[in-house]
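As structure tokens, the structure follows; a few thoughts come after it.
Just one protein chain is left out here, and the rest sit where they should.
Should a chain be cited, it is by its letter among A and B, assigned in written order, with residues numbered from 1 in that chain.
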Amino acid sequence: MSRAARTVAALVVFIVSVFPVYWMVLTAFKPTKDIQSATPTFLPASITFEHFGTAVAAKGFFSFWRNSLLVAGGAVLLALVIALLAAFAVARLQWKGRRAFVLMVFMAQMTPWEALLIPIYVIARDTGMLDTLWMLTLVYFMITLPFTIVTLRGFLAAIPVDLEEAAQVDGCSRGQAFRRVVFPLLAPGLLATSLFGFITAWNEFAFANVLIIKDQDDRTLPVWLSSFNNTFGTDWGATMAASTLFMLPVLLIFVVLQGRVTTGIVGGAVKG
Amino acid sequence: MSRSAVLLVLALALSACGAEAGGGEKQEITVWLMKDTATDEFVSKFESEFEREHTGLDVKIQIQEWNGITQKVTSALASTDPPDVIEVGNTQVAQYVASKGVTDLSGRKSELGGDDWIPGLAEPGAVDGKQFGIPFYAANRVVIYRKDLFEAAGVTPPKTRDEWLAATAKLDQGDQQGIYLPGQNWYTLSGFIWDEGGDLAEQTGSTWKGSLNTPEALAGMDFYQKLQALGDGPKDSDEAKPQQTDVVAGGKVAQFIAVPGAAKLVAKANPDLAGKIGFFPIPGKTADKPGAVFTGGSDLIIPLASQRQEAAYEVVKALAGEKWQVELAKTMNYVPNRKALAKEVGGDPGTAAMAVGAANGHATPNSPNWAAVEARNPIKEFQTAVLTGADPKTAAAKADEVITQALNSGK
Partner (left out) sequence: MTLLAERPVRTTAPAVPRRRKRVVLPYLLIAPTLLATAYLLLYPLLRNVIISVQEFGLPQLVRGDAKFVGLANYARVLADPEFWGVVSRTLWFTAINVVLIMVLSTLVALLLVRLGKWLRLLVMGGLVLTWATPIIAATTVFQWLFQSRLGVVNWALTTLGFEEFRDYTWFADGEATFGILVTLIVWQSIPFAALSLYAAMITVPQELYEAARIDGAGAWRVFSTITFPMLRAMFGLITCLEVIWVVKAFVQIWVISQGGPGRATTTLPVYAFQVAQSLQRYDLGAAVSMLMVLLLVLALLAYFRQLYRQEREA
């Protein structure tokens, strides 16, 4: 493929992937009467911040953000810690039942979570866990755990055992060796893996809707995102403004991590 | 820690307990209202005045979002400590009552002024002769029109269907749309069908049957098609996609069909149109009777699992009572739950047009399974099929099959 053809192909991929996102952000800045117009405008004729105002002024704005950060962050952290232990066992140690365990983790990814809405609701109700952010955190943790184990295991496998052993020879205990040698090498992988879990937990609506009932201060961001519906339909300007704000944290993490994210995920998956 | 400090802490702890015991006597009542049911001012005014009259109660009104509301109410009904009063759509009462988790309020009906309730709210609130849902407020669709465009075309608000078609045809010129009617506005179609004497489904004994493939329903659809052609409403979509108030605000649209409150959104999106918007009831077949409309609105229910039944009832009684009914109807341009109160709120032109139509209000088939029909909505597909050129009878028969199946499933 010639250089020119590659450039054209790259631009096509870029435009196709970005256009809907661009349309979303554009809508967020358009005055309401221009949102649905007969001839589409691809550049804003006039810009308004009104929709962002509506989105930010929504009741409970701060508690939505705080809860989502707590729940998504908590779930991801918990998943990382527990997955790291399991991943270490799978990648570094030989034991009976290891294959069965790996298979179980893989199959756990197939769980039809939407179908477990009712059983999980019933369990939460019967154990007094309704209306708690804890329950939500636990569910999101479980949703992300299998993927986290699979990827982390791959990262660990990619780090030569010799390094660890060398550290042990130098007088480190096994735990110290892990902490001082393996962990720093693993850090990008940990971050990359956590991003995937974060996006999942950040977007989840169905469980948040039925597990948080009476305690309105415990509601999460996806509820906010769909809160610009009224009896006449939806305030699309505000919804798109909210969506734009909603994706900022994820973008921020991406920017901070940049290349590590992708090389990270892969490192895990290649060995997976 | 020194001895005195310990004592101090103890004393504080004890006094805190005392205060709590004193405050604990106040019973907390949680009430769920839907988003946009009332204004913030109404809510706080109600809370404070109600608490002044009922000193032992602490009312907390929580505003619920529309998205996922069925799942939310279901999970509330099934929980051990549900909200004490819930506002639900009038057509949804039957579905929730089927859970056997809703308190039967039949015994209180006369105390609440039940003889004067408007049927569009009272009937869907009752299941097997028992009153579970207490009428809260109603609203129905009217025609919202641009006065300036009507004037320019030299037409006045029509009184009959024929006049309506003629006027709309006259308004549908050039880039101006006579009416913006999306192909899937099935509530409006239902009105046309009721006008012809038909219905969406019919019940014999305990068996339901879809009835779109009847001469009456097909005549209703025929009129819908004629009207729909006099504008650029999308044939494969409803009034929410795209949001019709946005379309009207941005384009040259002479009329659209919605509840009166929608006019405010149009004026908000395009301030130039404020003051140019008028209302008239949906015209009927003859001038002496307005067109049939779907009565939308809400009922109040009390979950059986609520441990504060009496207090919850007090809240329902207040919200459904004269004082707050008039207040709510005035602030929100609703039809109040009692016929006698209709006069009290006649001032607003939108509400006035709505009240005329309300006299010919109808409800969707009263079956707990009706929600399942709406979830797949074969009526919308029937409309789109006919508007895009399919044979009406075949399309209607296909939709009937789905309606019949949904309404009879689970039996």
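Following the convention adopted for this analysis, a contact is a pair of C-beta atoms (placed from the backbone, for glycine too) under 8 Å apart; a residue touches a chain by one contact, two chains touch by 3 or more.
What you see is a predicted model; the values in this text were computed from it and never measured.
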{"item": "Full-complex contact with the absent chain, from B:83, B:242, B:336 or B:361", "value": "B:242"}
{"item": "Full-complex contact with the absent chain, from B:199, B:239, B:299 or B:381", "value": "B:381"}
{"item": "Listed residues A:23, A:49 or A:183, member touching the removed chain", "value": "A:23"}
{"item": "Among A:85, A:163, A:187 or A:256, residue touching the chain not depicted", "value": "A:85"}
{"item": "Residues belonging to chain B that touch the chain removed from view", "value": "70-71, 74, 77-78, 95-96, 98-101, 232-237, 241-242, 247, 305, 369, 371-372, 375-377, 381, 384-385, 388, 398, 406, 409-410"}
{"item": "Contacts of chain A with the absent chain, listed as residue ranges", "value": "1, 6-7, 9-10, 13-18, 20-21, 23-24, 27, 36-40, 82-83, 85-86, 88-90, 93, 95-96, 98-99, 101-116, 118-120, 122-123, 138-139, 141-142, 145, 149-150, 157, 199, 203, 205, 222, 225-226, 236, 239-240, 243, 246-247, 250-251, 254, 261-267, 269-272"}
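As a convention for this text, only the chains that are shown with their structure count from here on.
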{"item": "Approximate Å spacing (C-alpha centroids) for the pair chain A, chain B", "value": "37"}
{"item": "Touch list for chain B against partner chain A, complex", "value": "30, 35-36, 62-63, 65-68, 71-72, 74-76, 78-83, 239-247, 249-251, 258-259, 261-262, 265, 268-270"}
{"item": "Residues of chain A defined as touching chain B within the complex", "value": "31-38, 59, 117, 121, 125, 130, 205-206, 209-211, 213-214, 216, 223, 226-227, 229-236"}
